[in-house]
Each structure stands twice: as structure tokens, then as C-alpha cells.
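Every protein chain of the complex appears in place save one, which is left out.
Right, chain A next:
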Amino acid sequence: MSGAAAIHASSWAAALVRISPYTFSAIGIAISIGVSVLGAAWGIYITGSSLIGAAIEAPRITSKNLISVIFCEAVAIYGVIVAIILQTKLESVPSSKMYDPESLRAGYAIFASGIIVGFANLVCGLCVGIIGSSCALSDAQNSTLFVKILVIEIFGSALGLFGVIVGIIMSAQATWPTK
């Protein structure tokens, strides 16, 4: 009865379910690493440019404020980890079963997992980057502010972690049909 599932009222739905689940999985993995790294890079340059300028007048801030850059970098690492986990979930199924509902479900799960992680890390990287820039500038003026603003950054970097957790849970149940 697997062929009957392909008969739908609208042709868009019919076209969508005929896209191979491997396409969706591959795009999900690409987005998880690509967009995470975009977020991390964006955050690092926002922090880095302010840090360099502020360190001219206040050289003492450089070593402590590298923490902001490290938090942004962690976001990229989350993306790499999830991409590696997702690609281990890919399995071959025989072509007769490629458009089975279970197969499609596995493909969509990996795709969604990739999007979740990618975009959560994108905004997390931005958030940590902007706070890191303000942190560097405030630390240059008044060194007691550093630890307080760091707490804000830690909350910001938790956003990326939420994305990773949900992404891994989503991908855990991406089971392809057995032969």
C-alpha cells in the first residue's frame, strides 16, 4: 500500500514527498554546521573589533576578555558536534523503501535537527558577540564590571546549548526502516 500514499489532492504535497529523504538529511547537516559557524564568526568579529580598539588605552583587558571570543567559538563547536552526530544517523535503505513514511520521517528529523541547531547557534553567536563587545568596552572603563557582564554572556551562550539538546533529541529518534 506504499504507492497509495503518493496520491494527494494538491500537487505540491505530491512533489514534496517525492523528494528523497537523503536530500533533506544532507541539507540539515549542512545547515547545522554552516549556519553555526556563521553565527560564531559574526560574534567573534563583533567582539574582536571592539576588544582590539579598547585594548589600546587599557591593555589589561586583553587576557580576560578573550573569554568572550571563546564563548563564541563554543557555538561553532556545537555545530560541528551535532553535524558529526547527524551524519552517523544516515543509513542506506533499499530503493523500494526509500519513500516509505518511516523513511521520510527519518529524513525530516535529521533536517529539522540541523535547522534547530544551526539557527539557535546563529542567534546565540550574535548575542554573545554583541555582549562581548560591550563587556570589553565597559571593562576598559571600570574593571569591576567585567564579571557582572560575563554572567549575562553565560546566559546568552545557554541559548546555543538549548538548541543542541533539542537537536540531539530530535535526531535520536531518526530511525530508518530496516531491510
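In this text, a residue touches a chain if its C-beta (ideal position, glycine included) is under 8 Å from a C-beta of that chain, and two chains touch if they have at least 3 such contacts; residues count from 1.
In this section, contacts and distances are computed from a predicted model.
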| item | value |
| --- | --- |
| Name per UniProt, for the chain absent here [options: "Beta-hexosaminidase", "superoxide dismutase", "Transcription initiation factor IIA subunit 2" or "V-type proton ATPase subunit"] | "V-type proton ATPase subunit" |
| Listed residues A:Thr23, A:Thr62, A:Ser96 or A:Gln141, member touching the removed chain | A:Gln141 |
| Per the touch definition above, residue among A:Ser68, A:Ser113 or A:Ser133 touching the missing chain | A:Ser133 |
| Chain A, residues in touch with the chain not shown (by the definition above) | 42, 45-46, 49-54, 56-58, 126, 130, 133-134, 136-137, 140-141 |
